[in-house]
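Have a look at the structure below, then the notes.
The complex appears here minus one protein chain, its other protein chains still in place.
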Amino acid sequence: MADYYTAYLPLLAILALGVGLVVAMFTSNRLLRPTHRTAEKMLTYECGVDPVGEGWAQSHVRYYVYAYLYVIFAVDAVFLFPWATVFGGLGWISVGEMGVFIGFIAVGLVYAWRKGVLTWT
Amino acid sequence: MAELVEVLLRVAVVLLAFLVVPLLVGQVEHKAMAHMQSRVGPMYAGGFHGWAQLVADGVKFVQKEDVVPAAADRTVFKMAPAVALLPYLVAMVAIPIGPGLVGQDLDIGLFFVVAVMGVGVVGTLMGGWSSANKFSLLGGIRVAAQLMAYELPFVLAAASVAMAAGTLSLTGIVEAWNPWWLLWQAPAALVFFVAGLAELQRPPFDIPVADAELVFGPYTEYGGLRFALFILAEYAGIVVLSALTAVLFLGGWHGPWEDQVGWLWTLAKTGLVAFVVVWVRVAYPRLREDQLQRLAWQGLVPLVLFQLAVTAIGVVVMSS
Amino acid sequence: MTVVEVLFLLLGLVAAGSALLVVTTRTMVHAALWLVVTLGAVAGIFLLLAAEFVAWVQILIYVGAVVVLLLFALMLTKAPTGPQPDLDARRALPAVAVAGLVLAVLGTTVVAGFHGVELDLDGAVVGSAQTTGATIFQQWVLPFEVLSVLLLAALVGAIVLSRGTGRRGGE
């Protein structure tokens, strides 16, 4: 157990150092930078013209479907990693188990394909 | 106590590499791209072939005014670059360049790297949303959709290597590496590299930041140091991707005289992959958004699923 | 107190505090971002409790995917920058009462039931990828396979839902 915890010590250290690095960068930035706030400078950038409407463009829901496809496949990929470390010893049966699992999800991908979710309309 | 000092030393080296190597890649990009386009690129800063150009850029960025648009969500806007940058730093801890030459060899190293790199997308979405700008928001959503579409083949290709090696430790994977993996794992290597390139939003996969359509996507409102951090994240990403490709698929420190100069082999392979990243930027035009998604879902994912089957059969046949 | 205990208390404090902010903040996207903090802190606690693989799955799936889905949904439903006054229904008091009751019942149960029981982490088996893989693919195969059917159903459901509006075009 002690080994397990010390293995994560560098991780903690690098996180702290990384945050420190960002803080140091912005502290030096604060010391060196000029500040001249003008109303025009604070405007939202829209290619040089005054901003039109609110900052919210309508986005298409198809982006969401792609994201959801990823989520489903990511949770599936998660099981591949522990499986990768053990299936050599378990042999064909284990490959079959994973094959059934992936097969079901691949059916989902084929379904999405057939329904035209993957083609941009 | 000595252990603690050693840990700090390792971490300090990782931090140093994180600060220096991305700059090297950036400089190589400046010069290589220039010569491919029959220009000379930066020549002035530092004297010899403009070697200090990026240092000068950094000095300039630190002195620039910190502009936060009035409509933006200030806190989120300010945090976003750091959230996009830090995952790459953390991921670098687990990448080995030689036997024992690693920030920390985690048992779960490969999965850890993949998981941590997935966090960066939150930073981009934060930047896109908090800018309160139409271009930024649409760019942010595109980035997120792209990252998610390509994260999948990326993760699956990584899983293929893990299956071949039978371990998730990055050091263990290099030790299990064998030259014939170059053939056996070739589709996975291709998928891994292409998907990684797309995740970094590098050309030809840079539609979220396409200047003709979206100004600069989620980074439109950013300037000065915060912008520099986003750019640094991109180059740190190139380094992490190249190093991972070298370690997972090109055999890391394996090569002639690997006992003496193994780490040089890792660095050379990393440099080679990084150069290909730069080359691809100059050589290929940008993909359209629909082509981008089609390549991921109808090209890379089926290919890598096929690779997984090949790997599984190969491993079981060899072990029985 | 050991280092592990101190870290646990810190992470627990972060998790509880950010969870409170998730349910009280008036800016929608901030709620999602505080959820990231909560989930990260809980992942840290998983690491402390020897569930190594589960912790990194939590980061990959929750922070890298589920939160992104939530942010997507917020952006697609036009979550504005700046606080919204009408995010909460006017039933904060009953809600506090119910939540307090839940906490009181659960809290007294676990404290009374497990008071003085020590969680000895020194001898715990780390849930590394190998141990997790060995247990899932030797002991829990059937639930694992059923999971794939569930995921397929969810995927088909989501595709049908996000394509199903064409027929109701008039609205």
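As written, the chain order gives the labels A, B and C, with residue 1 at the start of each chain.
Keep this in mind: a contact is a pair of C-beta atoms (placed from the backbone, for glycine too) under 8 Å apart; a residue touches a chain by one contact, two chains touch by 3 or more.
The working rule: contacts and distances are computed from a predicted model.
Visitor: Given the choices "Na+/H+ antiporter subunit E", "ABC transporter ATP-binding protein", "Dihydroorotate dehydrogenase B (NAD(+)), electron transfer subunit" or "NADH-quinone oxidoreductase subunit K", state the protein name listed in UniProt for the chain not shown.
Guide: "NADH-quinone oxidoreductase subunit K"
Visitor: Name every shown chain in contact with the chain that has been left out of the document.
Guide: A, C
Visitor: Which chain C residues touch the hidden chain?
Guide: Interface residues of chain C facing the absent chain: 2, 4-5, 8-9, 12, 15-16, 19-20, 22-23, 28, 31-32, 35, 38-39, 42, 45-46, 49-51, 53-54, 57-58, 61-62, 65-66, 69-70, 72-74, 76-77, 79, 86-89, 91-92, 94-96, 98-100, 102-103, 106-107, 110-111, 114-119, 121, 123-125, 127, 131-132, 135-136, 139-140, 143-144, 147, 150-151, 154, 157-158, 161-162, 164-165, 168, 171.
Visitor: Given the full complex, what residues of chain A touch the hidden partner chain?
Guide: Listed in rising order, the touching residues are 61, 64, 68, 71-72, 74-75, 78.
FYI, only the chains that are shown with their structure count from here on.
Visitor: Using mean Cα positions, find the chain sitting nearest the overall protein centre.
Guide: Closest chain centre to the overall C-alpha centroid: A.
Visitor: Which pairing of chains gives the most C-beta pairs in contact?
Guide: A-B
Visitor: Just give me the whole-number Å value for how far the CA centre of chain A lies from that of chain C.
Guide: 17
Visitor: Where does chain B touch two or more other chains at once, residue-wise?
Guide: 71, 107, 111, 132, 137, 141, 144, 148, 151, 168
Visitor: Please output the residue numbers of chain A that touch at least 2 other chains, ranges allowed.
Guide: Residues 8, 55-56, 59, 63, 67, 69-71, 74, 81, 83-85, 87, 98, 102, 112 of chain A each touch two or more of the other chains.
Visitor: If we count contacts the way the header does, which residues on chain A are in touch with chain B in the complex?
Guide: Against chain B, the touching part of chain A is residues 6-11, 13-15, 17-19, 21-22, 25-26, 28-30, 32-36, 39, 41-47, 51, 55-57, 59, 63, 66-67, 69-71, 73-74, 77, 80-81, 83-85, 87-89, 91-92, 95, 98-99, 102, 106, 109, 112-113, 118-120.
Visitor: Within the complex, which stretch of chain A touches chain C?
Guide: Touching chain C from chain A are residues 1-2, 4-5, 8, 54-56, 59, 61-65, 67-72, 74-76, 78-79, 81-87, 90, 94, 97-98, 100-105, 107-108, 111-112, 115, 117.
Visitor: Spell out the residues on chain B that touch chain C in their complex, using ranges where they run on.
Guide: Checking each residue of chain B against chain C gives 71-73, 76, 107-108, 111-112, 114-116, 118-119, 121-122, 125-126, 129-130, 132, 137, 140-141, 144, 148, 151, 168.
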